[in-house]
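This structure is in structure tokens; I'll ask about it shortly.
One protein chain is absent from this view; the other protein chains keep their places.
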Amino acid sequence: MKLRHIIESQQFTLPMLVELFDRAHDMEKILKRGGTRDYENKVMASLFYESGLLTRLSFESAMARLGGKVISTEHASQFFSSTPSDSLEDTIRVVDDFCDVIVLRHNHIGGAKRAAEVSTCPVINAGDGKGGQHPTQALLDLYTIHKETNKLDGLKVALVGNLADGRTARSLSYLLGKYERVKLYFIAPKSLQMKEDILSHLGENHVWYTLGEDLNAVLPEVDVVYINRIERERFAGADEEYTKIVQRYFIDAGSLKLMQPQAIIMHPLSRENEIAPEVDKDPRSAYFRQTQNGITIRMALLAWVME
Amino acid sequence: MKLRHIIESQQFTLPMLVELFDRAHDMEKILKRGGTRDYENKVMASLFYESGLLTRLSFESAMARLGGKVISTEHASQFFSSTPSDSLEDTIRVVDDFCDVIVLRHNHIGGAKRAAEVSTCPVINAGDGKGGQHPTQALLDLYTIHKETNKLDGLKVALVGNLADGRTARSLSYLLGKYERVKLYFIAPKSLQMKEDILSHLGENHVWYTLGEDLNAVLPEVDVVYINRIERERFAGADEEYTKIVQRYFIDAGSLKLMQPQAIIMHPLSRENEIAPEVDKDPRSAYFRQTQNGITIRMALLAWVME
Partner (left out) sequence: MKLRHIIESQQFTLPMLVELFDRAHDMEKILKRGGTRDYENKVMASLFYESGLLTRLSFESAMARLGGKVISTEHASQFFSSTPSDSLEDTIRVVDDFCDVIVLRHNHIGGAKRAAEVSTCPVINAGDGKGGQHPTQALLDLYTIHKETNKLDGLKVALVGNLADGRTARSLSYLLGKYERVKLYFIAPKSLQMKEDILSHLGENHVWYTLGEDLNAVLPEVDVVYINRIERERFAGADEEYTKIVQRYFIDAGSLKLMQPQAIIMHPLSRENEIAPEVDKDPRSAYFRQTQNGITIRMALLAWVME
């Protein structure tokens, strides 16, 4: 299949996901051989309007493993302070002549879509605004689940933490909803629950889901616990509330006892206080394998859009 | 010919400009073939003491297309806050051992010249201070005019906007003055008019020029309208004055009607409020082709100084 821009997780159909996972599998083999030089004539532009260090380094490493070159800005908005906010289109129309693919993190929802509308080269959305999308994270999450659990149909997934702002939980929900008999457990305090737009999308597509506040109640049920960062800064001046929430939605040795032996714990990283250090050593903790999968998924996506 | 440092547009004689355009033409062919690996052993250092994102990415893309490698800082001055301002020379004497060419944007006029005086490798001025020079921009502007209008002798060019601070308009005026029967129309409010140093240089070289405030009066005359950014920040606390000026020096559908069918509109980008969006689609709008030409001109210049 053809793939041009990567803007939101909804654009990936089931056959495309099958193809992506095949491509990622091939990239794993290439990585083991030390990468390739097939893309040595290609240039990727990283345009980050807000911080996203690990995402940026993951994309740039993926491009390096493909043999390609990178031009990059860590904090574009800092360097455009005097220009109006709607200059994104102009920037893209300039930068698209400098490169073969643009990886964009923008500070407003819809930034990647606006970029794709004017760009002559493929645009990959690396996160657009709070509550927007971050499709490559969702794709690597899905690939991780696929590799770790060896199934996607019939999967039971708990999505936990700040679901209201969490780009990754939102995008992943869209994707998981494509598979058969999937059950989604949204576990969060009411103030941080999954927003209505995702829930109604799932409803329309007859995806089973439930909303809850009690993490321990669902831990024995699920195949995957996907916990999201709860940002302390969101609770500025309400330290007590933050502490209370973090204590309720926290994975520790006790949580591990409740979980099934084959279940896995995922986190998009970086984490703040959601997972106790003692959990890291448990083989069910998949979050560092998850970031590894990010390289192969991003290699596959970059190669695909540059075809 | 030999070319070592690129400090100011005046250093380019007519035969050098002919050679540069030939070299740029060759680079266009190389770009179409996907770039070269001829410079894969070369390292370019980007030292940006103040922001210049699009210029930096343009240079770094050009180096990548040549097969070369880049070491880079987006905001050098931020990382030297505790050292005295005159450490530029020391920095250059260190960095010149790290690379084969230095691309420098400095925050003071004369920065590139100071750097060239101590550097053991070629220095390219990527802009030095407000009202200083930005020769590679002027060269790509000239190359764009050459490609778009297929003539330079006898050309009529309106330079519009903030000419007082505009590095690019200043550098371009120097270069255009080298050609036969060129006519320059400096169109700006009195407070932002072209400075005396350029005007007396043109006078001494018998270049025809005129100063004016009325853009519409010259639009039917000229082959090229080169409009410069008028920075809102320059008018801090004088919003009304800014609005009045921007409205007077603004290209919109009405301006297009006044212009000749073969004339072109140029802008060094990024723009603020100088050009209406509806103008972008007119084939006479050359500003995005202008940034494309930046890649080939910079490839040609980098290759030339590294010979």
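Just so it is clear, A and B label the chains in written order, and each chain counts residues from 1 on its own.
The rule is short, and it goes like this: a contact is a pair of C-beta atoms (placed from the backbone, for glycine too) under 8 Å apart; a residue touches a chain by one contact, two chains touch by 3 or more.
If you're wondering where the values come from, they're calculated on a predicted model, not measured in any experiment.
S.K.: Which of these, B:97, B:153, B:180 or B:307, touches the one chain of the complex that we don't see?
M.R.: B:97
S.K.: Who touches the missing chain here, A:38, A:117 or A:272?
M.R.: A:272
S.K.: Looking at the full complex, which residue from B:71, B:238 or B:253 touches the chain that isn't shown here?
M.R.: The single option touching the absent chain is B:71.
S.K.: Applying the definition given at the start, please give the residues of chain A touching the unseen chain.
M.R.: Chain A touches the missing chain through residues 34-35, 37, 51-54, 57-58, 60-61, 64-65, 70, 74-75, 231-233, 269-273, 288, 291-292, 295.
S.K.: Considering the whole complex, not just the chains shown, which residues of chain B touch the missing one?
M.R.: Where chain B meets the chain not shown: residues 40-41, 43, 45, 69, 71, 73-76, 78-80, 82-84, 87, 90-91, 93-95, 97-99.
Please note the rule applied: only the chains that are shown with their structure count from here on.
S.K.: Superimpose the Cα atoms of chain A on the matching ones in chain B and note the rotation angle, 0 to 180, in steps of 5 degrees.
M.R.: Resulting rotation angle: about 120 degrees.
S.K.: State, to the nearest whole Å, the distance from the C-alpha centre of chain A to the C-alpha centre of chain B.
M.R.: Result: the chain centres lie 40 Å from each other.
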